[in-house]
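So that we are looking at the same thing, I have put the structure below in structure tokens.
Every protein chain but one is kept in place in this view of the complex.
The block that comes next holds chain A.
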Amino acid sequence: LPSTKSQVPGAMTMEKVTDYKDASTYNNFYEFGTDKDDPAKNAKTLKTSPWTVEVDGMVKKPAKFALEDLLKLSAQEERIYRLRCVEGWSMVIPWVGYSMSKLVERVEPLGSAKFVEFYTQADRATMPGLRSSVLDWPYVEGLRLDEAMHPLTLLSFGMYGEVLPNQNGAPVRLVVPWKYGFKSAKSLVRIRFTDQEPKTAWNKAAANEYGFYSNVNPNVDHPRWSQATERRIGEDGLFAKKRKTLMFNGYEAQVGQLYAGMDLKKNY
């Protein structure tokens, strides 16, 4: 998947990139099972072509995009982002895609639109995890419209210079680097603009543990574990002390102003 280096501020961390093998075999993608190695084992069945993404709701120009058209909607960029999982581990991943804002601008949201909802594919025939009731399917995530419009919010089609492996959310996914990984919905089939705060999958499952915002924040602990530190996969050895988690996963300079004046302990 050809791309050029992104010029967006903060989009190219110089940190050591995680091994492709780790990034493609240690995944959370519950539609293919709840163990970390399940997605790599089970996601082969996902059929990524043909693929369409429906964009609807409070927009002037609702549309159904075929994947081929979505790929060409804007120039593909390479971006190297830190990824911080809510479980306390992290990676550094070179994604390929373009700013979500390019798609948002294309469909022209109405003035009343305040939020964007992202729907992951939910096909029982190809996604064995849907048989379990761990989450309320389909997987739904959401952003405030201004978060979706932030240049760092990425609509991604590839990683490590190649198209996305199925287990990483092929053929198209969201990547929001300053939020916990589960906010970055995979294998998107629908994007809907709304004036209501989306009811997101993990928030519905455990509201006290997973808030709507879920910004990476070392000062607000998960009820069952601390978020102050993280283990960098493949780099922090068994006996290395875990590294300190950074506010907004190190993207505070770029995104801090989105949350000016908000109580982030309440809006976790």
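The rule we apply is simple: a contact is a pair of C-beta atoms (placed from the backbone, for glycine too) under 8 Å apart; a residue touches a chain by one contact, two chains touch by 3 or more; residues count from 1.
Operating definition for what follows: contacts and distances are computed from a predicted model.
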Of the candidate names "Quinol oxidase subunit 1", "Transketolase", "Protein-methionine-sulfoxide reductase heme-binding subunit MsrQ" or "Signal recognition particle protein", which one corresponds to the UniProt protein name of the undepicted chain? "Protein-methionine-sulfoxide reductase heme-binding subunit MsrQ"
List the chain A residues touching the unshown chain? 21-22, 25-26, 34, 36-37, 89, 132-135, 205-206, 209-210, 221-226, 231, 233-234, 238-239, 241-242
